[in-house]
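With one protein chain withheld, the remaining protein chains of the complex are depicted in position.
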Amino acid sequence: MKINNRFFKKSKKIYLSEIYKKLGKKNISKKTYIENINDLNSAKKNDISFFNSLKYLDLLKKTKSKFIITHKKYESIVKQYSKPILVENVLKAVSQITELYYPDSLNDAVEFDLKLPNKKKFKNIKFGHNVLVGNKVQIGKNSIIGHNTIIESNVILGMNCIVGNNVLIKNTIVGNNVRILDSTIIGKKGFGFFPDQKKNIRYPHIGMVIIEDNVEIGCNNTIDRGSLSNTIIGANTFIDNQVHIAHNVNIGKNCIITAQVGFAGSSKLGNNVSIGGQAGISGHLKVGNNVQIGGGSGVIKDIPDNKRVMGYPAKDIKSFLKEKK
Amino acid sequence: MKINNRFFKKSKKIYLSEIYKKLGKKNISKKTYIENINDLNSAKKNDISFFNSLKYLDLLKKTKSKFIITHKKYESIVKQYSKPILVENVLKAVSQITELYYPDSLNDAVEFDLKLPNKKKFKNIKFGHNVLVGNKVQIGKNSIIGHNTIIESNVILGMNCIVGNNVLIKNTIVGNNVRILDSTIIGKKGFGFFPDQKKNIRYPHIGMVIIEDNVEIGCNNTIDRGSLSNTIIGANTFIDNQVHIAHNVNIGKNCIITAQVGFAGSSKLGNNVSIGGQAGISGHLKVGNNVQIGGGSGVIKDIPDNKRVMGYPAKDIKSFLKEKK
Partner (left out) sequence: MKINNRFFKKSKKIYLSEIYKKLGKKNISKKTYIENINDLNSAKKNDISFFNSLKYLDLLKKTKSKFIITHKKYESIVKQYSKPILVENVLKAVSQITELYYPDSLNDAVEFDLKLPNKKKFKNIKFGHNVLVGNKVQIGKNSIIGHNTIIESNVILGMNCIVGNNVLIKNTIVGNNVRILDSTIIGKKGFGFFPDQKKNIRYPHIGMVIIEDNVEIGCNNTIDRGSLSNTIIGANTFIDNQVHIAHNVNIGKNCIITAQVGFAGSSKLGNNVSIGGQAGISGHLKVGNNVQIGGGSGVIKDIPDNKRVMGYPAKDIKSFLKEKK
């Protein structure tokens, strides 16, 4: 995971004292500054990071981060490798610190600074009527952009891409030969927040969407960007209509995702996975390579490579069909 | 339930003789007039109402309405409280009388009398390109409206609201601090009609959508307005992408509705209800407070307070997971 700040403006370095203050802790001296917030894997020496589950112990051992937000129960482990900063709710603290570094990341619902495309800048690109384009957008040659489509600032689109009508693309990097069909919405923030009886607290999303070469994305899809990490669609994956892909989902190469499939956040798919219509994939799962998931299935646990599953909850397809006879 | 005629122009008072004629009954004298049609609870003395199920006996006992459309089998009950008007199909008769009072309620698919927003009128509001606004629209200060969005006549939007791009809002009253994200459609008529082999007969929808403070509604949602009563989204409820909410549905406060959930008509949810992705809620159900419904569930009966359910049909989550082991 690399955090790319092409889309979200980072505040300058922040003193550790400000971070302590944000977390409601006692002031400490102002001398130490922190460059950024990052996960264990990507964090550099002067970044702050976080540890919330023993699953990530290996990453903790190797992290370069000198300051780790964590819960009391992990204190003794974390302090073997780094300096623990104890909080009650790790994810909420991460959210607060992220907002400190990226104050605009919660208010990007609409970009007003859009213009009709400048024909001098985009020489070999075909645009429909009423297309709106932001600043520093890059579009590769021979790409076409349909009517009423919006491409927000800093988006990169490769060569030979076809973008349909009424499409909205933000916070996204798109490869070559990609098709994104009508009314699809890519790159808005994910559905992440901390429930609060008075007013829910939104989780800042500073990740991107990355779409590799030769991908096809059908109509009326919604693909949310990542929170700290990115949402990724692997090369040559084809996606049908009305599919929902939540924040941080990673889909491998050569996958086939049929209509009305839904992914909850942070699941990872291998390569050559095929998913039948209306299936649902719960959050934080790992689906192996060459897996086949039958239409209408509800996947609620990891699936190893080469398995064929079906059902709700999804199980081996042979047992499913046998039981249902 | 209050019927608000901000959105639908009511005909002047109608004589009872016209109502009888519409229902295919013998003419009666022209002296009595009826002000409006309403449900038992909201009807005033000069309104006509209807009785179609013993569930509503308590409301019948207290209604102020002097004229009640009903079926022969309820005649003896109704006449203890009011004057019964007997018909074969109560809902169809209600539909016909509603159309008599609100002749425009069936033909509101497109409003043509829209204009670019008048900057003098909307001083502290930010509008994107190609926004269209109807007459008598009210928008609170510091709200923003994205590109290509349409806000039809008489819609009220509170302060600090964020409306995304390509949104369509009609027949809707929105509170403060509400977010309605891209390509969502709010306030069109519901999917109500009487099947007819030659040409189905549409049910007039004269209800509204009411969205309370601090609500978030994601992308590509469809939220239909009520028929006689209203569709309501309670304060601080968050809704993900691609959710469908049918006519007359009432969702409580602080609910969490994940992507691709669907609600059939007229169901009522309590407060603090959370619903996992792709779950479906049948029509006319009552879901209590603090209920948790697992992803992919199909809810086909009422759920009492504080229950956790999952499955198709949905049942207690522990029995579901145990059976499926």
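We just call them A and B in the order they show up, numbering each chain from 1.
In the analysis below, contacts are C-beta pairs under 8 Å (C-beta built on N, C-alpha and C of every residue); 3 or more make two chains touch, one makes a residue touch a chain.
Everything numeric in this text was worked out from a predicted model, so none of it was measured.
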If the hidden chain were put back, which of B:Q96, B:S143 or B:T222 would touch it?
-> B:T222
Which residue of A:N130, A:S153 or A:N289 touches the chain not shown here | A:N130
Based on the whole complex, identify which of B:I180, B:A264, B:I293 or B:M310 touches the chain you can't see.
-> B:A264
Considering the whole complex rather than only what is displayed, give the residues of subunit A touching the chain that is not shown.
-> 126, 128-130, 144-148, 162-166, 177, 179, 181-183, 214, 216, 218-220, 236, 238, 240-242, 254, 256, 258-260, 276-278, 295-296, 311-312, 324
In subunit B, positions touching the absent partner | 109-110, 112, 114, 130, 132, 148, 150, 166, 168, 183, 185, 188, 191, 193, 195-200, 220, 222, 224, 242, 244, 246, 260, 262, 264, 278, 280, 282, 298, 300, 312-313
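Keep this in mind: only the chains that are shown with their structure count from here on.
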Separation of subunit A from subunit B, taking each centre as the mean of its C-alpha atoms, in whole Å | 35
